[in-house]
Structure formats: structure tokens, C-alpha cells
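For this view, one protein chain was removed and the others were kept in their places.
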Amino acid sequence: MALLDDNRLFDAEPRARSVARALYEGIRNLPLVSPHGHTEPRWYAENACFPDPARLLIVPDHYIFRMLFSQGVRLEQLGVPTADGSPVEADGRAIWRLFARHYHLFRGTPTRMWLDHTFSSLFGIDERLTADNADRLYDHIAALLEHDDYRPRALFERFNLEVISTTDAATDDLGWHRMIRDSGWRGRVVPAYRPDAVVDPDFAGFAANLDRLGALTGEDTGHWSGYLEAHRKRRAYFRSFGATSSDHGHPTAETANLLPKEAGMLFDKVRSGHADARDKALFRAQMLTEMARMSIEDGLVMQIHPGSWRNHSPTMLARFGRDKGFDIPTRTDYVGALKPMLDAVGTEPELTIILFTLDESVYARELAPLAGVYPALKLGPPWWFHDSPEGMRRFREMATETAGFYNTVGFNDDTRAFPSIPARHDVARRVDCAFLARLVSEHRLDEDEAHEVAHELAYGLAKRAYKL
Amino acid sequence: MALLDDNRLFDAEPRARSVARALYEGIRNLPLVSPHGHTEPRWYAENACFPDPARLLIVPDHYIFRMLFSQGVRLEQLGVPTADGSPVEADGRAIWRLFARHYHLFRGTPTRMWLDHTFSSLFGIDERLTADNADRLYDHIAALLEHDDYRPRALFERFNLEVISTTDAATDDLGWHRMIRDSGWRGRVVPAYRPDAVVDPDFAGFAANLDRLGALTGEDTGHWSGYLEAHRKRRAYFRSFGATSSDHGHPTAETANLLPKEAGMLFDKVRSGHADARDKALFRAQMLTEMARMSIEDGLVMQIHPGSWRNHSPTMLARFGRDKGFDIPTRTDYVGALKPMLDAVGTEPELTIILFTLDESVYARELAPLAGVYPALKLGPPWWFHDSPEGMRRFREMATETAGFYNTVGFNDDTRAFPSIPARHDVARRVDCAFLARLVSEHRLDEDEAHEVAHELAYGLAKRAYKL
Partner (left out) sequence: MALLDDNRLFDAEPRARSVARALYEGIRNLPLVSPHGHTEPRWYAENACFPDPARLLIVPDHYIFRMLFSQGVRLEQLGVPTADGSPVEADGRAIWRLFARHYHLFRGTPTRMWLDHTFSSLFGIDERLTADNADRLYDHIAALLEHDDYRPRALFERFNLEVISTTDAATDDLGWHRMIRDSGWRGRVVPAYRPDAVVDPDFAGFAANLDRLGALTGEDTGHWSGYLEAHRKRRAYFRSFGATSSDHGHPTAETANLLPKEAGMLFDKVRSGHADARDKALFRAQMLTEMARMSIEDGLVMQIHPGSWRNHSPTMLARFGRDKGFDIPTRTDYVGALKPMLDAVGTEPELTIILFTLDESVYARELAPLAGVYPALKLGPPWWFHDSPEGMRRFREMATETAGFYNTVGFNDDTRAFPSIPARHDVARRVDCAFLARLVSEHRLDEDEAHEVAHELAYGLAKRAYKL
């Protein structure tokens, strides 16, 4: 049995499957547009070989180590670095073996599909990872990683990536992006403006971050107007490196639209460090509307990613730092939360705000009805825990009837795991084709239209929505 | 390829499809019972020709113009009238062309299915609307609309409507209904008692509405007892025109059961215009219980439609008025909200309260468990954005196992778009047959039982629940 079946993720019913297959054949080789992700620009800049298989595939992937941790494996055993630098497992092969012994935990998860796709497509492996073959597969992958055609730029080209966006702090000097640009390499890697650290008063080092923002721009970030101007300058700087979007990760979707004077006073409070929790939330809320206004000015597409309770476990945060699998979705309100911003800018047809959610109960109830009427709003693809076959299917089933396909923006891979990018796009393309095939086989959509829509979902919508 | 396939909306799997088809053949020609809708009684009274295709099919349909607006088309271009009468597009053909150019936006939406059904069944069109054939189809439809057999009464009969209920303000004189009755036409058109404008203190002109209610009934609507008595008289008046139901559109499902003295004091506050937001909400809550008590007295079936944030965009409300596609569903609580009313009247077997929701997360969690035990409660069909194939499927999947089929009330079309009525019932009948066919093909229900249930869902339940 092959590791990847050509009909994977298509409905078992033969007629629906054959339609899905035909749709997929029409789009499987389209270039990948990756408008939102977390790969490191340094990789493309330095173009160094990736380290061993464990450090490439396991250590940086929170989907993997959170599952193993949930079953009693300690993160130290998996080589996840500690915050204080106390030692963890350093032997890639030992990590790999431990992982292989637990590979059955991923049955039924997207991680399993992504990994098998990577093993098969990238490394030419055609057997399932087990404790028995762990060493052999490790050696096989390790050997390939030393080849030039497994370096980041080669992979970028092999993956048929037309463009990839990284995510970069507002105060980032974009040095790696400069290095890429100056290198003469033709791969298109653009930054995205991610200002959370200078927008969220709860972010570690907020005051220092604002000082740095001021220093970088020559603006007085001790005052509201200078602070806003500093954002404008940084956004322009990012655009000069090809950025087409900003990205905003907030605890909630709350927005506000204060009078300029009120906003200025709120800024003073936040800047002084005397703000309480409500002030801080209100400041974040106000900044979403400010960023939307700047988007109207400069054309950056705005992405809002709300609803994650970050670093839920304080002991794990203390020992391993941020982003270690302990971010948990929460119930998220949009209808009331977005209203101040929508009242201000929601009917602007030139503005694009892409909404994401971790709360699927809002797809049909809130997000599709909002995006189905406000010209400024579009729906991002299923995010994070929902970036999965079932999650994608639920998104299409719950959002399409009210928002249609054309108020969505195609797929983004949202990943730190570079080798999994083709796998993730492939899953999305297959699930979308399966969904379209169901519509066709139930005579809810004509097949010629389904081909057009499949092309849009795989390629066109992302390109246009993100202006890439 | 025909515009409508005979097997549309049935499962692709041949055995399930053939069961669905057999079930559907048994009910496809049953008369339509339309217990809740928003067609104009004037149409049936005057029986005038409908105007041009755009004014029949596009301008009044918020599903259509909200989708086009979301993609940058202005409502003025679609002929949607402005509140201040400032001019909008008046050329039906221009509106139609603009619509045709954007017809692809409706792919995967119920609007597309309803329109294709209307084009095919009503106008004999068998090609998909495109920019290229827009003019030809426009002319074709326009010509038909001038025929007598496309007048409202002829369509009513062609649609096989056994009875249709309109929705009428409590202070409506039912003049059009009188004209229908006096005309001798045998079509059965009945009103429904919709008292929102005299129950909701936030409704525009609330005080004047109460004055008018007093004038109509000869009751003193300056006092609680007279106000209640005025409701009783209007309900009796509506019943004299065949009304069998009342309908209540509230922001939430909150109910209250105050002591009469408290209720009277609350009324005085509301009547005086000095009520705050909490008072107003409490008054609406109290009135649901009062209406339920009157339903026990006079037998009107009570419909509760909560959970829509009306007129979400103030700029659009100011320019175009109410009901222009900017009503957005919100999270809605029922278990706590309905308790005061249920404590008062919930176990009355003679009372029928039909609950609707825009929040699908309550189907399995709250509504089915409530309707599955309280004799006074029944579940209305999927409403508004959820009146769609996927929405109907989710409703059956989430509500049936706990509430059964017999605590639901069949389908209602809820529409302003008269020509779409057969399409909407047809979609509901097909989706229900497909759901039943799945139960049969998975051996969860016998086929003879499925035929009985299909008949009930298409016809019997609505007739009995609404006493039509």
C-alpha cells in the first residue's frame, strides 16, 4: 500500500470521487500562493542546509510536541529548548525514535497527513513510520538534507511557490528580506506587518518596544500623533520590501472608534504604564480601527486573528516560553465587537479586512452574514486547529451559502514547518474539490462552474485578496 | 445540461438517491402550506401585473442585493430606494444586466437554486443566466409578466398554495385582506398578528403606535389593563380574518413573568418615555409571556423569532432604511431566557409556541431538549440565513434525535419574493427526503415510516401546528 493514495480526501462514492478528481487535476499543479505563514526569512537569505530530521520536522512543530506531551512525553525529551537554557535532549536520532514510537497518536489528525505527504513527496519514502524503521528513515532523510536541492531556495522552487509572505515584527529591520532582495535570487519572499508588540500593552517589553519604534522612525512615540506616524512610516518601509498586508493577533475581536482626543488620552495612559485591563483592551480595540484607516491610505490588506488564549499554562510558559502548544481557542464575539470599526470603515469597497476565527460556531451565525454584506470584509480560511480536512469541510458547509465563495480568500498555510507547505495546500485543494464535487453531484452547481471556482479557491482569490 | 436536474439535492450514492427519489415522488405535488411569510396582501387584493423582471426578482430581495453590495456594487445601482427619495437606478434592464454580470457570486448559495428554479419552472428558461443572454432573458420574462396567468392570483393557484399567511402590524386595518375576502376569490390568504411596533419600546414611533392602537380599539392604552385589552381586541379582529398565529421578532429570547402590579408600573415607565434599556428589555420580555397567556385564551399559535441584530450599519440605515440586508444573527440564549415564560405556561398542552433561531449552536444543546419535553414548545424550521440545504440538513441532524420529527412544524418560506415560494418549498422537501433517505439507507428508519414522515414534514405538521 502506497503512503499516499491518489484519491485521498475525495468522497468514496464513485461519481462524486470522479468529479473531485477531475476538478483536482485541473488545479493540482497551480503555483502556491502563500500569503500568510511563519517561515523564517533567514532560511531564504542564508540558504543553509536544514539540520537533522528531528530539528527540521519535530522540534519546531507545536502540533507534534503538544500531542506527545498530552500522552506523557516531556518536552525536554523532544529537544524543545527551555527558557533558561537548561539542557534538553540534543540527539536528533533519540528524538526521532521517541517520535516514531508514538506515531500512532496522530491517526486521524492532519499532522499525520502532512507528515506522510512530506515523507513521500519530499523524501521519496513509501512506508509508514514505525519504531522498527525509524533509524533507517532518519538516515535516509538526514542524507538528503545535505544535498543542495534540499536547501531552502531549492525547496521553494521545487514547491512551486509563486510568493510567500513571512510575518515580521513592526520593529524588525527586515535585514533578512534585504539580504534576499540583494542576493539576486528570483524567489519572491515578502514581509507582513505584525505590530502586536507595539499595539498590545500586555506584550512583554511594550514600553521598550515603543521606544524602539520611535528610534527607528524618528517619530516621538511618547505622543499619540507621533506614535501613529511611526506606524505609517514602518508600514511604508514594509511596503518597500513588497509587503501587501498587516496581521493582528488579538485576544478578542473588540474594536473601538474613539474621538481623536479620547484616543490620545488613552494612549497617554497606556504609555505611562498606568493603564488597567479595560484600558489595555480598549487600546487594542482602538488600534484595529486605526490600522484599518491606515489600510485605506496605503492599501495594505488587514488580517485579524482573534480568540486565542495564549500561554494557558503558566508553568509551561515559565519553563519553555511562548508558542509551545498551550494556546487554546475561546468563544469569540464578532457582531458587536467589530461594529465600531465597521461603522467607521466597513462599507469602503477599497478596503480589505480578512477575518479569521478559532470559534467555528460563528461561521454561519456571524462571519458569513457579515462578510456577505460588508464590502470591506472577507473570510480567511479555517485557522490553526481548524486547518484540517474536517475543519475545512465545516467552513465551506457553514460559510458558503451566506457568504458565497467570492467573499473568501483561498488558502493560506500559516506554518512554521516549511516542508509541510505543499502538503497543506494539497489538503486544502483536495478538500475544496471534494466539496465542489458534492455540489456538482447533487446538482447544486454545474461542473464547468466548479472548475472555475476550484481555480479561484486554489489560486485566484488569494492572489487578488492579498494583492499578490 | 438542464437548468434543473430531477435529482438535485439528493445524495449521490445510488441507493440513498433512489430512496430519496421515491420519498419525494410521494410528496412533490402536495399543496403548499405557507404559514409564515412576507408577501404583500395587496398583490392578491389588486391582482395587478408584476412590474419588470428586476423589480420582481432583484430590487426587493435582500439576499441578492446584500451579496452584490458585499462585492462592491452600490445599492443605488440596483435600484434600492433611498430613505430620502434621492434618485437611484430606475432602468430595470440596467439593473438586470448588472445582476447578470455578477451571477457567479451566487454559486453555492440557496439564492442561486431559488432563482434557477424560478427561471425554469415559472418562466420556462433552460439556460444559465449570463452577461451574454441577460437581455434576451429579460425580454422573455418581461413579456410573460404581462400575461394574465402571471398575475398574483394566477400564480397563487399555479403554485398550488393551499393557504398563505402574511405578516401584519397590530395596527393594520387589514384592508387588503378585506378586499381579498370581498372579492370572492377562493385563494386563502390570512393575516398574522405582528405586534412588535406596539410591544417594543425601541420601535420607531412607539408612543404614537400605542395611541393608534387605542384609537382602533376604543381602549385606554395609557394604562396597562387597557393596553392588554387592546391587544385582545386586535387579536380577535385578526382572527376574524382567519389569522391563526401571532409573530414576535425580538432582539433576544428573554421572557419575564412579573406580578400584575409590577408589570403595570413597568408599562407606565415605558409609556412615559422614561424607560432605560433594561426597562425596555424587561417590557419586551414581559410581553412575550402576556402574549402566551392570550394565546391560551384565544388559540393563536405564537411564533418567537429572536436573535437578529437589526440594521447593524447606521449609515446604511440612514440612507436606505430598515431591512436592507444589514441584520446580523447573534448568539442567543434560550434555556435561561425562556424560563419565566415556561414556568408560567410551558406545560400547557393546548398552547403552541414555535421557536426560531439564528444561532445553530442551540439546536442540539437547548432547543431540541426544550421542545423535546415542554408540551407548549415546537421548533420552527431553519430560519433566514439557515433556510438553505446545508442549514436544513444541520437542523435535522442536530434536532431530530432529541426532539423527534413531531416536535417540529414543517417548512415555512418566510419570503418577500413571491415567485420563489415553490422553489423554497421544493428545496425543503428535497432536503428532508434526502435526510430521511439517509436514515433509511443506514437502516435507522423503515421506508414505510419515512414515507409517512415525509408527508408530515411537507404538509401535515405545518397544517396542524398552525391550525391551518
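So that you can tell them apart, the chains are marked A and B in the order they are listed, and the count of residues begins at 1 in each.
FYI, contacts are C-beta pairs under 8 Å (C-beta built on N, C-alpha and C of every residue); 3 or more make two chains touch, one makes a residue touch a chain.
Since we're looking at a predicted model, the values are computed, not measured.
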**Item:** Contact partner of the left-out chain, one of A:79, A:110 or A:249
**Value:** A:110
**Omitted-chain contact residue, chosen from B:5, B:25, B:91 or B:449** = B:449
**Prompt:** Which residue, B:227, B:405 or B:466, contacts the hidden chain when the whole complex is considered?
**Reply:** B:405
**Fill in**
On chain A, the omitted chain is touched by residues 1, 4-5, 7-13, 66-67, 69-72, 104-110, 112-113, 128, 309, 312-316, 325-326, 328-331, 358-361, 385-386, 388-391
**Complete:** Residue positions on chain B contacting the omitted chain are 11, 13, 15-16, 333, 335-336, 339, 342-343, 346-347, 349, 361, 364-366, 368-375, 377, 397-398, 400-407, 438-439, 441-446, 449, 452-453
